[in-house]
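Here the structure comes first, spelled out in structure tokens, and everything after it is commentary.
What you see is the complex with one protein chain gone and the rest in place.
Up next is subunit A:
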């Protein structure tokens, strides 16, 4: 499959009064054409910063690329001038943000907010751009779009606003769409509608999607592959099935265990103990070690490299080292692994 975006050894820091915040500490992933890659992880793990650095939307004055590259269309985005980035933003790569209540300009009619990127990136008249905008609104399921072009954001509900934001993001048929927790700020029923819409659009348009969420339940619905982020690094990456049914990293186990399950009525919701690492002074070894009951001595001293689980599946944990002792994952993870051909707990299809 064709790689449309490659993030290689990306390291990025923020310079703050408190010191250097090492928000991204060596991130690698590829995005393939037409796929949806989910990035999951607790809040503060660096999901937004990773994607904002692809779009170069981080404050220039305080953020700094320390290492690595972001390859898109044969160019390294970390090296482009602001002018060159402006031509890419909204045209080749576009973004949907978390809070639709604040991501639209309150004093500009929504029609103009949708036509803005169209007029910016395409040679097209204002009238034609308006027609495109109306079509986009119809595409995202806005009733009577012609009548709503002149209205302001406050005249729309949260869900409708997110539809408008999605319309803006799709305006120029981007090659990559980044959705940063697009449903988190919405209430549950609206969440479901927006997810439905995104899945629908996924089929209609030929766009690669990076879908950020901290909600694994959402991931199963929309993603082809999943990257699990922790403390500014990707700790495990694989196909949806691999991450859900053959997870290898203790952090992924923790995330899966803290997912509310449908069948277990009595389920006490599990929470991973402890707090995320301090990125001002990140731990030397495995950043998750201090919170993990599976931590070994080496986890405190050396960061684990990626171990290959399958052609599509990698995890950064010393547990995968040939010399590491075999450990039992949590009960519910074993239950999952029993269903996955190729996992060591696989019980066969007869089950």
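Things to note:
Operating definition for what follows: a contact is a pair of C-beta atoms (placed from the backbone, for glycine too) under 8 Å apart; a residue touches a chain by one contact, two chains touch by 3 or more; residues count from 1.
Here is the rule we go by: contacts and distances are computed from a predicted model.
One chain of the assembly is not displayed; among "Oligopeptide transport system permease protein", "Formate dehydrogenase", "Bacillithiol biosynthesis deacetylase BshB2" or "DNA polymerase", its UniProt protein name is "Oligopeptide transport system permease protein". Shown as candidates are A:116, A:215 or A:241; the residue that touches the absent chain is A:116.
The hidden chain makes contact, of the residues A:25, A:91, A:249 or A:313, with A:91. Contact with the omitted chain, checked across A:31, A:70, A:137 or A:168, is made by A:168.
Checked against the full complex, the one of A:40, A:104 or A:316 touching the unshown chain is A:104.
Against the chain not displayed here, subunit A makes contact via residues 55, 57, 82-83, 86-91, 94-95, 97, 99, 102-108, 116-117, 120-121, 152, 154, 165, 168-169, 171.
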